[in-house]
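Structure below; questions to follow.
Each chain you see keeps its place in the complex, though not every chain is here.
Order of writing sets the chain letters: A and B. Residues in each chain are counted from 1.
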């Protein structure tokens, strides 16, 4: 059954594999007349993985975008926009030893069972975190469209391995500082602590979890459609499409379940 | 745009309003040959709201199910199953004073803006928590279908207002104890503490948050479809369709972001 598309008005269809020729995406429903170039998308992809090699996994690719349809003379035409991000050349033979290994924390085992041994096992194949490159590319188009309506979407790292921002940063700080460090954290001192946590974990052959906080500014009242396409429902669906995401909260979130009344009371003057 | 349906294979379409004549649901895609009667659905609805009047909101209705299609001689036919839950008779005039009041913590304001003043404002109208009666009815059908494959779905209250189960209860405890108290908590002592928290909040004219933990037993490997219809994506989408839900976690959830490595290490023998 079809499951590689998401959305109804702005529909993102994703394809490709970690070690196949490309990761790609088609966006159907982007209105005609939006200014869009390869550079708009490339700029977003360049921010996906920090440059600092100490804090990222081994694989870092240039992720060059190639645009195939839906844009004419630097404007969208109303036709579907398809783009590819070419994978680095890989030799299939290098991955033969992985063929029968199912890694913990990955989808290798269910993929093997579900697809009867026919799934592409190289680096997780279709179920690799590398698919998020396609999400970033589609997101870059969405962001251009949203910004034409005045909507701004901000995101930053709120916590890594328990090291967290104590206060809500200002939108100005988020815009200015986030991409100045490889942790994408708007407080440089906290960012440095986070960085150490990552480096320590990496030295142990381990990884750490974190929290990304996201804010949309200037959203009009009434975005989202009841009952099932409310904005929180739609965002949660796509966020859990990122394999590493294990929880999603809106507003007070789980905090509302923990003596919230006392908390509220304690904040009264 | 269409947004009152969810799912692709087993599709739930919900309709009705809090103070209109009915809340109803159509399930399209339920296979033919499933044993199904009004009693199967009525039984689930009877558990939706505890009988104990001290811990629930004022409105308690009998929620009698009426079945209109898709079932013939006590088996599903393969045609869509439509059912209604009739609302108590209400006089529209009683709600005139509410017409221009937008309640905090409800969707009254966005509804007013989004629908240009034409939305049914009585008790939240379409955006009332009462819509969950339709979810329960559809869920009862889903549960019968799943149980024909050996899948069991359990749920219980894990926390209310910070009062929480310290250990993971056994499936046996969940099955046996959960519905013996109005908190739906498998530990009677904790349930009583939760109950006091609810009663205290109610006395203050307030309400409290809580956590529901849910487990599916005997799920086959590979349920869900990548990339966007993974089982966590699908569940999150529908869970956030319940207005009061503000967070969803799977597995370790947000715990994985808080010194998870130390936690794991401390559990080693």
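Keep in mind that, in the parts below, contacts are C-beta pairs under 8 Å (C-beta built on N, C-alpha and C of every residue); 3 or more make two chains touch, one makes a residue touch a chain.
On a predicted model such as this, the values are computed, not experimentally measured, just so you know.
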{"item": "Identical protein chains across the whole complex (2 displayed)", "value": "4"}
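As a working rule, only the chains that are shown with their structure count from here on.
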{"item": "Mean-CA-position distance for chain B and chain A (Å)", "value": "29"}
{"item": "Interface residues, chain B side, partner chain A - complex", "value": "1-6, 8-9, 14, 107, 109-111, 113-114, 126-127, 131, 159-162, 201, 204, 206, 208-211, 221-222, 225-230, 232-234, 236-241, 246-254, 256-261"}
